[in-house]
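All protein chains but one are shown in place.
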Amino acid sequence: MNMTPTVKAILDTYESDNPGVKANLARMLMHGNLGGTGKLIILPVDQGFEHGPARSFAVNPPAYDPHYHFQLAIDAGLNAYAAPLGMIEAGADTFAGQIPTILKLNSSNSWATAKDQALTGGVDDALRLGCAAIGFTIYPGSDHFFELVEEIKELRAEAQAAGLATVIWSYPRGGELSKEGETALDVAAYAAHMAAEIGAHIIKVKLPSAHIEQKEARNVYEGADWSNQADRVRHVVQSSFAGRRIVIFSGGAAKDADSVYQDARDIRDGGGFGSIIGRNSFQRPREEALAMLARLQRIYKGEE
Amino acid sequence: MNMTPTVKAILDTYESDNPGVKANLARMLMHGNLGGTGKLIILPVDQGFEHGPARSFAVNPPAYDPHYHFQLAIDAGLNAYAAPLGMIEAGADTFAGQIPTILKLNSSNSWATAKDQALTGGVDDALRLGCAAIGFTIYPGSDHFFELVEEIKELRAEAQAAGLATVIWSYPRGGELSKEGETALDVAAYAAHMAAEIGAHIIKVKLPSAHIEQKEARNVYEGADWSNQADRVRHVVQSSFAGRRIVIFSGGAAKDADSVYQDARDIRDGGGFGSIIGRNSFQRPREEALAMLARLQRIYKGEE
Amino acid sequence: MNMTPTVKAILDTYESDNPGVKANLARMLMHGNLGGTGKLIILPVDQGFEHGPARSFAVNPPAYDPHYHFQLAIDAGLNAYAAPLGMIEAGADTFAGQIPTILKLNSSNSWATAKDQALTGGVDDALRLGCAAIGFTIYPGSDHFFELVEEIKELRAEAQAAGLATVIWSYPRGGELSKEGETALDVAAYAAHMAAEIGAHIIKVKLPSAHIEQKEARNVYEGADWSNQADRVRHVVQSSFAGRRIVIFSGGAAKDADSVYQDARDIRDGGGFGSIIGRNSFQRPREEALAMLARLQRIYKGEE
Amino acid sequence: MNMTPTVKAILDTYESDNPGVKANLARMLMHGNLGGTGKLIILPVDQGFEHGPARSFAVNPPAYDPHYHFQLAIDAGLNAYAAPLGMIEAGADTFAGQIPTILKLNSSNSWATAKDQALTGGVDDALRLGCAAIGFTIYPGSDHFFELVEEIKELRAEAQAAGLATVIWSYPRGGELSKEGETALDVAAYAAHMAAEIGAHIIKVKLPSAHIEQKEARNVYEGADWSNQADRVRHVVQSSFAGRRIVIFSGGAAKDADSVYQDARDIRDGGGFGSIIGRNSFQRPREEALAMLARLQRIYKGEE
Partner (left out) sequence: MNMTPTVKAILDTYESDNPGVKANLARMLMHGNLGGTGKLIILPVDQGFEHGPARSFAVNPPAYDPHYHFQLAIDAGLNAYAAPLGMIEAGADTFAGQIPTILKLNSSNSWATAKDQALTGGVDDALRLGCAAIGFTIYPGSDHFFELVEEIKELRAEAQAAGLATVIWSYPRGGELSKEGETALDVAAYAAHMAAEIGAHIIKVKLPSAHIEQKEARNVYEGADWSNQADRVRHVVQSSFAGRRIVIFSGGAAKDADSVYQDARDIRDGGGFGSIIGRNSFQRPREEALAMLARLQRIYKGEE
């Protein structure tokens, strides 16, 4: 498919990046059924690591096999597939050249005693495995936030020089943030902004609620009506350099299909760039997941 | 012996690894009495370091001599012998080329105040000592887990580039895990999965009990009958990339021979790849140990 | 514009610096409407990172866009624009060569649990982005002060060798300092002096109050009348190597315009080198901000 | 487009390469009008450097502009575009992500006094410019051959580790080779084989004549009928690891269209993998070149 003006315009906002990074952003933006639209759906599969294999895959046992996810992402015409080292290595040769991949460089797990993540891969791994980008999680608010920032600073610089894009999962938690605050609107916008400040090419946050967490921020948000999810999405995108950075949203735990569709419509209507959708796809039977992903693509294309 | 289709099929699952790593996996899989069957029995001798020499060897004094273990593994026709630096250095010349060896790179001890391990060897040691693989212990759940992961990340990358395989001992402990939970089914499956995610070529876990430790995981396991050990083995193998990674099991402290045999039958019937069997072999008199290991090999061959 | 004797005299005080550092100091001192006067007004925009995007930009929504700030600094004829990595990358190509930039290398945020900052960029970033200087915040008084000092020691040496100037934000906080003490006269003077000691080419402190924080320092300050802000400015400049280092002052949160003008008159009359003015410029509507900055420039020129 | 069995089978022959190299080979094999067929047409534009700009571009002046060639390769639906550093840098941003590129790392020129080439770029350039492969010319027979081999040995290792493919232009010349011998069948086959031996992923040679140059080789070739060009192509492919390496052919100086088409038919019928076609495309008017390249694609697809 030829480069579209929409995608070209997005690439142009990454104005200080070298052609290698732009080419890898283009690989993701031009791939799959949404290729060329400027929208993305990415399949992330790090839940086995983060929550354990049974909690992640028992509901749909073929998903224990790493090949299942590569094939699902390919068959669904998604833009990219993201996973940690072991999952990528287990399929990177079989599926070489078939879908852009994002190597998730750090991971946590259910038993972690600190709000931190451990590095499990590097930029050299991403290159030898043919990935288009590195992925990295930060926990704004956590006591470990500064360490995580300094880790991604080094990794991003190395990746950028080698022409790889950087995707940052920005998940506020820890410190004085309440549980409800982790998905508060002001918190999500701030988390997205910090990811942009440290140089993310693609920012991944959770869809925010209408809750406002920070006392100091309340008067800024008061008076406006934040009940519409599309408006909240718009605010997060605005907070990410006024749309100069790709922001995609996750919906969290598996839920009913209609909620997933409504989320996508809100992301689209609020000017978001797409969805990163893990459990809601691979925890459904394959045919059901393919149907859902196809419908999400139609929604992002504005067809329904 | 010629490469068998069974072993070739196992090697093919390591699809992103270079021929050097595959050749070293093949060295282990094609060696000894189980060579070519796709099953392995490995002799590990780090108990002197971990529990003290007398607790480990007094019951069978010839075992104080490192040569004893090399010779036992060779005479028993095992697939490989694993030990820390000193133990390997003490026999690597005499037995050069006679049995694949695994250099255990980190070790703990009885007096350790932290659930951590100390590095005692490196990839360069493994190369100069002619080893087929490096070995490394992680403690999922421990406060030191992230540090251990970041250590093995570096070591594995170095080993892989040099064509060495990586064997990870994944032993959950610490944090909020109960003592019973350390061998719980859900915990063992998760521990094996994490080892696969961080890139283990061979994963070593303990045979799991039917206990389920994690509250969040309970509903996933409920309703199924986990009383059969073979089923539990099958679940751990499934959790290790659906059988795309070699998983071997240890039986723990020395016990009666029949239990050891039954464990092997369950590992075999559950699709496990074999046993790593230390105290149950070297703490028995040599002839008795040889007889037991021969019988285990017959079990793995399906002959009894 | 030709080099002025005033600027030449300032450059001469940096007598151990190489021509590269001096040329970059000159770039800032000779640029914009105050070019050649020896005075500077710098626009800093790290508030999105430090306080969150909505608290910083909602009052003037065009300011969510990084280009807004580059353009504001250029159109206002300021001497330089300072921001963290992401903000600079988002406009460095479009505005290349149009205004000297300062890459802020470390940042904190509202949720930080420690009085510390995280590195988000390096000297190599400053060079590839065409910056004239690096910026760095230290927190004298904080438990993390020594670490921050050792970080800037390394960065400053690297920057200096590459001909980049170093701007240090010196913000006392933490330890036994009271809240009121953070802007105390003795504390501000001490903070500026420490920045000079660690090699800052440009020192940025807050305008000090007349409060004296340190018991041990009280008798030194007693007897003098510190009620005049210009006198306090003079003392801070005196404490920064008797005027041999450029010291600029910030006014803190947005306030009424007359206070901003009075601050500038006091800085000027006390021998300060200028203002770093963020929220008081970009949180006003653009036209109002341009008018205020133009008036500040007239004040620094002694025209009103 | 989905990966085809034909391309997958080609990728499988690069069995010791990491997924990164395979993904980049796949990028070229799956791109453009021949994507998926296992055939390639590549546009190389190093003639400005090798022969001078006027001799290369005066016949079709728009071709002086580096953008012309990127656009030609894209509009013609070619598989890749190859050029030296300057030519790639002059268009890599505008055309990022639109066509796989090959960075030619060394170049000679008309005035060279030695049969050698100078390095003008590196693997780091290829990465930052988003290239799929590096290109390198060797001169088997030249006094400088060993130096060239040792250069590409280092570059190939660095490229391979970073997941980039290596394309080797193998041009026999110098030493005791006659002018006629440079394109002799035995010489071309030998040159292709040497490129395979030093690790080329893609080998580029000239279409060989029926001449046999080496006395020692004559009796091997005697008795067979080498008058059919397709047979000669088949022999070169056979000499390149029996078809396990992609071999593409150049036709040399511009010539009449029918000869170009016949060459392509012979390459196809002899089992060659495609054409690298420079002067015969960009020295024709654009519309004529597009028509010729479209016809060549039909020939490679077996449609005429």
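Worth a mention:
Letters are used for the chains, namely A, B, C and D, taken in the order the chains are written, and counting of residues starts over at 1 for each.
Definition applied: contacts are C-beta pairs under 8 Å (C-beta built on N, C-alpha and C of every residue); 3 or more make two chains touch, one makes a residue touch a chain.
All figures in this text were calculated on a predicted structure; none of them were measured in a lab.
For the chain that does not appear, the touching partners among the shown chains are A, C, D.
Among C:23, C:114 or C:230, only C:23 touches the chain left out of the display. Within the set D:119, D:157 or D:294, the residue that contacts the chain not displayed is D:119.
Screening D:9, D:54, D:157 or D:294 for touch with the missing chain picks out D:54.
For chain D, the residues touching the chain absent from view are 48-49, 51-55, 58-59, 61, 64-66, 84-94, 107, 109-114, 116-122, 124-125, 129.
The set of chain C residues touching the chain not shown comprises 2-3, 7, 11, 18-27, 29-30, 74, 92-93, 96-98, 124, 127-131, 161-163. Of the residues in chain A, those that touch the hidden partner chain are 15-16, 18-19.
In the analysis below, only the chains that are shown with their structure count from here on.
Path length between chain A and chain D in the chain contact graph, taken as the least number of steps between touching chains: 1.
Between chain A and chain C, two chains of identical sequence, the interface residue sets overlap only in part, with shared numbers making up under half of the total. Between chain A and chain B the CA-based rotation angle works out to 70°, given as a multiple of 5. Mean C-alpha position of chain B lies 59 Å from that of chain C.
Taking each chain's centre as the average of its CA atoms, chain C and chain D sit 56 Å apart.
Chain A and chain C have Cα centroids lying 36 Å from one another. Shown for chain D are the residues that touch two or more other chains, namely 18-19. Viewed as a contact network, the protein chains fit none of the simple shapes, being neither a path, a ring, a star nor fully connected. The chain pairs satisfying the stated touch condition come to A-B, A-C, A-D, B-D.
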